[in-house]
Structure formats: structure tokens, C-alpha cells
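The structure's right below; bear with me while I get my questions together.
Note that one protein chain is taken out, while the other chains of the complex remain in position.
Let's look at chain A:
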Amino acid sequence: MLDIIITAFQDALTVQTVVLIILGVFIGQLFGAIPGLSALTAIAIAVPMTYYFTPVGALAFLVAMNKGGTVGGSISAILLNTPGSPEAAATAFDGHPLAKQGKGLKAMRMALFSSVSGDLLSDLVLFAVSAPLAVLALRMGPTEMLAVILFAMTIIAGLVGKSMLKGLIAAFFGILLATVGLDPESGTGRFLFDSPDLMDGLPISAVGIGILAMGEVLRQLILMRNQGNVSHLPMGSGRKEDETVSWAEYRSNIPTILRSAGIGTFIGALPGIGSSAAGFIGYNTAMRRSKKPESFGKGNITGVAATEAANSAVVGSNFIPLLSLGIPGNVAAALILGAFVVHGITPGPNLMQEQGRLVYAVFAAMMLANATNLILGYVGMRFFALIARTPAQIIFPVIGLLCLTGAFITTGEFGMKLVVGFAALGFLFRIFDFSFVTFIIGFVLGPIFELAFRQTYILADGDISYLLDRPVALIIFGFSIVTLLRTMYRHMKRRAG
């Protein structure tokens, strides 16, 4: 075993691979930090370029980008309340309030440490139990997927904010907008309004940029109007404890990080659910387990740790179905699958036998990418914090343009126009106190919920007793009901109190 590890690191520690890892992490962090863009965009652009690299270098480059993106996404979520990527949306819930208290650097450091910790744990699981977990993932049929998604959707009830009515209206509105496009079963059109652009549905990037980023930009533009040459974030207090994460603070969050990493690893191993759901589940679980759940959303650093550990853990484990079965776990893995194909490698059950050395070299490169992510993230934080402290009258107009640019790059002219409309909607949500968080969760989970529901319905032929043959799904359904009832009880208790 030791021989394999040494050989893997020897293969990964070539000049080209190391340079590519550093470059990949840097680009990933940069793209992740720009609102609207994400590591996905960077990976999509880079896949054709990797043809000129060695197979290990190419895969290390793309994986490093993916890892860098998760850290980058947290930066703008914390500093600007505009998640760089959808999976960092829950990071903003507590990260931005911390930044408003002058503890932005502390929040970013906790995000970095928990992100790298979650990622590392997920990578270790990938190395250790890749094959058995892949078999388990393969046994998760549409019914179990439906149960997991329903479980994720019960989070909506936990994040509705002050008014459950408004939170639920926003959530159902999100699910409604997710139905725009072609029906997944029959292919008939829904709310197309004679526009071919709508056949693929409303692009998530345009909706996300509009509601989360541009809505916030509009709010800040109005809030900071005529405020002179000031930043939207207060100066740090200068106290060391407000800028650093002590070992004691990190240690107290280790159970949360481990739990979130476990959630992220499990979700990452299931094809199609993605890191956004993992982030929300990780956050909600931490909130429910906390002795002070009311402090979440107001600047509780555990909220940052929980989200980042969960969404980063997806990065490693989504390779489990890819490497073992040839099934990409999410979009990033699908793009990386393209790089495998470019180099004439076919992921699947025979990969370890045929290309074992390459796979272990990629594992070693993943470890190096984690270390690079930690170092570059740590060094770059002050730089990003400095940028975020640029006077509001400069930074928000530039972010506004950046949002439009990001929308054009990801979704073209149509997306750019949509972003303006969704910015208005995002602003109205904020003005009238509707939860844009539940809206986004509804929008993201709506399509996968509908697909899994239809598949289950067809498999069951409309007979509900079919569920009795799916014990795993039943257990998860049970968890969902308990979570929902608990959340409702807590909400009522809070209101009564």
C-alpha cells in the first residue's frame, strides 16, 4: 500500500502538475469569488485546453479548479452577501452578518478551514470506500432520491424566516418558476409564452444572479446612496480575536464540520443532487443541533463552518460514482468526465484495474490541491477583504456590471435580460420581507423533485404500497416528517414566546 502511495505522489509531484494545481486553485477561487460565475464556468472553458497536458496534469488542473471554486464562493457570500456560487448561498446567512460586525476576515478564515477540512475528509472517504459506496449509490433508485430531496425540502420550513406564510409563498413560487420549460415526462411546453429560449427552463445562473446578487446590489445602491467615500463594511475592530480563528474556536466546531462533511459526502455520492442541497442541509442540521438556534442568521460562525464543510465535501465524493461507475455525480464531474474522454480514459468499474496508477496519482493531486487551496486561500483573503472594502460608490456599480457580465457569459443575451427582471423581484422580496432563500431552494430543488416524483409514480404504477418495498426511502421519509414537525413546533413556540 505504501508503494502505491509513494508512486502516486511521485506521479503527482511533477513540475507541470504542481504548476497546474496552483493555477487551477487560483482560477477556481477567482471565478468562485465573482458573483454569478463559478468554478463550473472555468472548468467548462478549460476542458478543451487540457488536451495539451498529461492525463494526471489535466485532471489535477480541473479538480483543483473545482476545489478552489468552493472556497472562492464563500468570499463574496461573506463580504458582499452575494454568493459567488449557488452552493455558498447558505454561507451568506451568517457570514455576512459577521462581516457587518467587522469580523469578515474571521468568517472567511472559518469558511476556508471548514471547507478544506470537509474536502479533505471527503477525499479520504473517496480513497477508502470508493467502490462500496458506489454500489450503495447505485442501489439508490428514484424513490430513495425522492425521499432525500423531500428531506432537503423540509429545510424550507426551517429557513422561512420571521413569517412562515411568506416563506412558504416564496418557496412555492420558486417551485412554480422551476416548472417553466418542457415537461420532463411528455415534453410538452409549460409557460413558454412562444419563446424558444424558455424551452430549457429559466437558467439557474440568471435567477440566482438576479435574486441573490443583483437584488442585494440594488438594496445596497439605495442604502449607501450619498454616503460619501465609505465602504459598506465597517472597519475591523483591530482586535486579534475578531480577525483570526483560534484553535479553541475551530475545535468547538469540529463536531459540526464532521457532521456536515458526512452529509456532503453522502449527498455527493448520489448523482444529481449537488452541493447546494448539501450546503442547506448542513446549515439546517447545525442550526437544529445548536443550543442557540436563534443566533443563526445573525452572525453565528458555526453556520459558516457547517455550510462550507458540507458543500466542499461534495467535491471529493462526487468522484465516487464517476470513477467507479462512470456516472458523473454533478455537472462539474460531467465536465471532468469530458477530460477523461479527451485523454482516451473510460471511467467505470474497470478503471482501477486498467488505470490504477493514474487514479491514485489523481488522488494524490487532490490532496495537493487541498493544501494549495488552504495556502492560497489564506494568503488571498486579505487581498479580497481589501477589495471588498473599496468605497461602496465604486464597488457596487462594478459588481452590478459584473453580474450582467456573468449572466451574459453563462446564459447569453436571454439570461442578461432575465437578470434585470429577477433583480427587481429580488428587491421586492427584500422590501416586503419575503424569504428569497426559500425561493431559491424551491427553484433549485423543484425540477429534481418533480423528476424523481414522476419516476417513482411510474415505477409504483400509482400504487402507494410500492413504498413498503423501499425501506431506505421509508426511513428517510420518516426523518423528513419528524424534521418538518419539529421545525413547525419550534416556529410556533418562538412566535408564542
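Simple rule for what comes next: a residue touches a chain if its C-beta (ideal position, glycine included) is under 8 Å from a C-beta of that chain, and two chains touch if they have at least 3 such contacts; residues count from 1.
The definition used in the following text is that contacts and distances are computed from a predicted model.
Peer 1: The complex lacks one chain in this depiction; which UniProt name from "Tripartite tricarboxylate transporter TctB family protein", "Acyl dehydratase", "proton-translocating NAD(P)(+) transhydrogenase" or "Sulfate adenylyltransferase subunit 2" does that chain carry?
Peer 2: The correct option from "Tripartite tricarboxylate transporter TctB family protein", "Acyl dehydratase", "proton-translocating NAD(P)(+) transhydrogenase" or "Sulfate adenylyltransferase subunit 2" is "Tripartite tricarboxylate transporter TctB family protein", the UniProt name of the unshown chain.
Peer 1: Considering the whole complex, which of A:I5, A:L221 or A:I387 touches the chain not shown?
Peer 2: From the options A:I5, A:L221 or A:I387, the contact with the absent chain belongs to A:L221.
Peer 1: Consider the whole complex, including the chain that is not shown, and state which of A:E241, A:D433 or A:D469 touches that chain.
Peer 2: Residue touching the chain left out of view: A:D433.
Peer 1: Which of these touches the unseen chain: A:K298, A:H343, A:R357 or A:R454?
Peer 2: A:R454
Peer 1: Write the list of chain A residues that the hidden chain touches.
Peer 2: 45, 163, 165-166, 168-169, 172-173, 175-176, 179, 183, 185-186, 188-193, 214, 218, 221-222, 224-228, 392-394, 396-398, 400-402, 404-405, 408-409, 413, 416-417, 419-420, 423-424, 427, 431-433, 446, 450, 453-454, 457-458, 462
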